[in-house]
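Excluded from the complex is one protein chain; the other protein chains are retained at their positions.
Then we have subunit A:
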Amino acid sequence: MAAAGTCGTGTRSTGSVVAAASTNNVTSFQRRGPRASGADSGCSRLVSIAGTRPSVRNGQLLVSTGLPALDQLLGGGLAVGTVLLIEEDKYNIYSPLLFKYFLAEGIVSGHALLVASAKEDPADILQKLPAPLIDDSYKKECDEDVCSHKTESDIKMKIAWRYQLLPKMEAGPVSSSRFGHYYDISKRIPQELIETSKWHGFFLPEKISSTFNAEPCSLTSGYMKLLQFIQNIIYEEGFDGSNPQKKQKNILRIGIQNLGSPLWGDDICCTENSDTSHSLTKFLYILRGLLRSSLSACIITMPTHLIQNKAVIARVTNLSDTVVGLESFIGSEKETNPLYKDYHGLIHIRQIPRLNNLIYDISDVKDLAFKLKKKLFTIELD
């Protein structure tokens, strides 16, 4: 994992120091012997898996969330082994987009996918993923927008004219194809990309038996089955290092849709004090344990606006690593507010993890709004 990566560089550097010292025989540091970390060739240098990169701050292995603007807000990307929780907006229009971006990024980077849903068949979800944009077509989109922005901002910037052409929080198109891609929502992903990718689907209505029996254990049966499924896949495909095969290490991207909704069999959205109110929190705890010990990253969308007990929302936030909330303006009074007229909603970064670090990686900007253009989803300063 990432820890292996950082200690790998450490051994290399101490090895070189010792090699220099042994010629002079000045120090008493003895080299212990050949590197005992195993036969993997990837251990003595940073683990290089496709679609990942180490963080510039602490060397943590990161994967892209599929939306480079969101990657920038989260400090470079989503750390491997963590959970990204998306709090859904009220009519569930924009959170499936983030979900799809994450999965599409997995397909383009060649990662394995695990899609779990109680509402839609995972095969259907994969068919509706957005198509990746090649670099020059994104540049064309960017230029069109810059032209339309220029005419209105020309008048304003008379004194600070040097700042006129600075982009508003958008990272430019990544020229190398390794980390962070752009997608076109109006087009579907080409079929051959899906076929070449390795994916596993979990669709709850197919997995639960049709007889209704009250479960005595504390986890709802849907959650239990999902955890067993994830654990089997991690073990069989070797994401936790259990089968040391010769093949390349890869990341498993897990996507769970609408967790906590009644379709999973959880009544946390229906009543305030339920008997199985700890089911969701236990699920998240066990899931995080599975993720931390394997090369995987997970995205979960949850309808927190339906959860009746506010204490549960606080517990769920504490049990996830990164929490992003979406608030759309549809149906609320903010829709007619002139301040928000260009945007479709607000995006709140509620929590960012502190992994192997003493400080948080928070960006300075707190007022962020998103808008869904015809083809792209952009996040901008409010």
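Here is the rule we go by: a contact is a pair of C-beta atoms (placed from the backbone, for glycine too) under 8 Å apart; a residue touches a chain by one contact, two chains touch by 3 or more; residues count from 1.
The rule we apply is simple: contacts and distances are computed from a predicted model.
Missing from the rendering is one chain, named in UniProt as "Elongator complex protein 5" (options: "Cytochrome b-245 light chain", "Elongator complex protein 5", "Glycerol-3-phosphate acyltransferase 3" or "WD repeat domain 75").
Listed residues A:L263, A:I286 or A:I349: the one in touch with the omitted chain is A:L263. Within the set A:Q308, A:Q351 or A:T378, the residue that contacts the chain not displayed is A:Q308. For subunit A, the residues touching the absent chain in the complete assembly are 91-93, 118-119, 121, 124, 158-159, 161, 205, 210, 212, 261-267, 269-272, 303, 305-306, 308, 330-331.
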